[in-house]
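Removed: one protein chain of the complex. Kept in place: all other protein chains.
Read from first to last, the chains carry the letters A and B; within each, the first residue is number 1.
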Amino acid sequence: MKKRLAALTLCFAMAASMLAGCGEKEEDDNKELVLYTWEGLFPQEVLDGFEEETGIKIISSNFDTNETMLEKIQQTDGKDYDIVVGDDYIIEQIVKNGLAKKLDKTQISNFGNINPLYQSQFYDPDNEYTVPHGAGIPLIVYDPAQVDFEIKGYEDLWNPKLEDKIAMIGSYRAVNGFVLQTMGKSMNEEDVQVIEQAGEKLKELAPNIRMIQDSDTQNALLNGEASVAYLYTSQVTAALAENPDLKVVYPEEGLGFGIMNLFIPKNAPDELNAYKFLNYILEPENAAKCFDALGYYCTTNAADDLVNPNLVVPDSVKKGEIVQNVSAEANEAYEKNWTEFKAACD
Amino acid sequence: MEKKKRSGLFLTVAPLYIFTLVFVAGPLLYMIALSFATNSDGWGTLWKFTLENYKKIADPVYLKSFSQSFQLAFTSTICITLLGYPFGYFMAKQSAKWKKRIMLLIMVPFWTSSLIRMYGWIILLQAKGVFNTLLVKLGIIEEPLKILYSYPAVVIGMIYALLPFMVLSVYSSVEKMDWSLVEAARDLGASRAKAFLTITLKLTLPGLLTGVILSFVPSMGLFFIADILGGNKIVLVGSVIQDQLTRGSNWPFAAALAVVLMVLTSIMIYLYRKITHVKDLEGFF
């Protein structure tokens, strides 16, 4: 009996001491850099290289969506992390809400290595806050052995021959966007009526949809579940690596593209280390390693000669359109289109 | 004496009371408050009272997601009960050694990532997967079956994820059952079926109820199964809420959906309890 009580007390004491221990912050000796990124954004090789060169220990944590990241940065007032990654549209919010720190460019000698094509965008017109790290263009990929006609653009996805054959990413704005592009409109259409028309057209696509998934979508194409897929750039790269016979389509109606950016939160604990890191990954060799591992288009043009040639931006990107934030009203219409579309696929 | 007993009792429930009030009631009130707030243009929430969020739920698209969720939860719970009750029952009748072994066998998969186990199902069910290859080779079918990304695939995933809850609850209930009652009934001439229905089932009802609740409730929210195995083609409330919280960035609307979902689930449980006449769990609502 007594033994049991003792064990119980011990358990409690242990739990309490552990809790207390974990609550305490580790001592800050300026030898740390806290990253908050997508999983696998930087290859281990690059991280190790940085640690070795500078003696700074990297601590990384991950998030699943841009919105989780925004919420976390907002709630913690940006004081837990040194470097954070985010997509273009969310960066606009970050900058607007004053959560990003103005970069001290004298600290980043390699700032000039960045491809200007990806700079001066709507979220950061004067390039004060961000360092682009990879660009993506969702593209159509198909297996010519399974499809008996040539796919040239988005419009072909509605072809009845593709019934129950298309795998698609779950990006509601990208999908709404390409429907609008087939109608000759902008991906960032604000007119709710036009968006609703696009919704009707999107619903007609439903019978052709095999599955909608945001992660690992290329797998459906590779394992024979689907014969056509609308994929993110990294997925296109992954699919091609496994099956070089697949055909990639740059849709004739136009492209949508997105840019990932790194920024330093306004209350970052180790600002100087963050600069060192940004500078490090802007070195051509390191940048090339990053993009090769990541499979996104290279945004550091100094690395263009070193990186996988498939990842050097094709000319068509210049005609691309970036998905931007729209009014709450329009966003709601997009959201509704998407929900209705998914329900229609059932 | 009586007073001492009461204070002793209070000490046992105090931790639960305090913890629940601070970390459950608190966040819950926050959620309810949020459901009446206004979504601001762009990001963030305005603390201005509105009923808009609830009005919006009446839209057919969102109503459909509720009915889809309930339909799926019902289908899954019924399958789980039909499969799990006999399992728990038979398990409790095994020898002590086997009981322990089976219990462990049920728990082991639980300790590995459920996401990965779902991917295990994909490997099994995909067009070029083990299951289809086997059937084709045996000459049972000519073309691979399209099982993946369909309703049955989602139900399989649900059953797979939630069956252990039912089994464990039924098991613990059957295990401590007083078998002499069944014997007495049999001695009095009741058929095996009748003895089961009137005695066993009744005595194990609390366990069954726990099992039903533990499978019904999570199946309302387990949208990642509909995502991975169903290819996102079945729109569940859970995924609508997820969309609203992330992409739609409409927290108040998401909170309103959650409040409605919570109320509906509670009503279902209340009705179920009324119908089965389980008095022992009277305090549940």
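One rule holds for everything that comes next: contacts are C-beta pairs under 8 Å (C-beta built on N, C-alpha and C of every residue); 3 or more make two chains touch, one makes a residue touch a chain.
Methods note: contacts and distances are computed from a predicted model.
Engineer: According to its UniProt record, what is the protein name of the omitted chain, chosen from "Indolepyruvate oxidoreductase subunit IorA", "Chemotaxis protein CheA", "ABC transmembrane type-1 domain-containing protein" or "Cysteine desulfurase activator complex subunit SufB"?
Structural biologist: Record says "ABC transmembrane type-1 domain-containing protein".
Engineer: I'm checking contacts with the chain that's been left out. Which of A:81, A:178 or A:280 qualifies?
Structural biologist: Going through A:81, A:178 or A:280 one by one, A:81 is the residue touching the chain not shown.
Engineer: Using the touch definition from the top, which of B:16, B:138 or B:188 touches the missing chain?
Structural biologist: B:16
Engineer: Which of B:46, B:63 or B:83 sits in contact with the chain that's absent?
Structural biologist: Checking the options B:46, B:63 or B:83, the one contacting the hidden chain is B:83.
Engineer: Which subunit A residues touch the hidden chain?
Structural biologist: With respect to the unshown chain, the touching residues of subunit A are 1, 4-5, 8, 11-12, 14-15, 18-19, 22-23, 25-26, 34, 36, 38-40, 44, 59-64, 68, 71-72, 75-76, 80-81, 214-216, 218-219, 222-224, 234-235, 238, 242.
Engineer: Where does subunit B touch the missing chain, residue by residue?
Structural biologist: Within subunit B, the residues touching the omitted chain are 5, 8-13, 15-17, 19-21, 23-28, 30-31, 34, 83, 86-87, 90-91, 93-94, 102-124, 126, 128-130, 160, 163-165, 168-169, 171-173, 175-178, 203, 206-207, 209-210, 213-214, 217-218, 220-221, 223, 237-238, 241-242, 245, 251, 254-255, 258, 261-262, 265-266, 280-285.
As a convention for this text, only the chains that are shown with their structure count from here on.
Engineer: Between subunit A and subunit B, what is the gap in Å from one C-alpha centre to the other?
Structural biologist: So the centroids are 33 Å from each other.
Engineer: Can you name the residues of subunit B that touch subunit A in the complex?
Structural biologist: Going through subunit B, the ones touching subunit A are 39-43, 59, 61-62, 64-65, 68, 122, 126-129, 144, 146, 148-149, 151, 227-228, 231-235, 240, 243-250.
Engineer: What does subunit A use to touch subunit B in their complex?
Structural biologist: 65-68, 70, 93, 96-97, 164, 167, 170, 172-173, 209-213, 219-220, 223-225, 325, 327-328, 331-332, 335-336, 338-340, 342-343, 345-346
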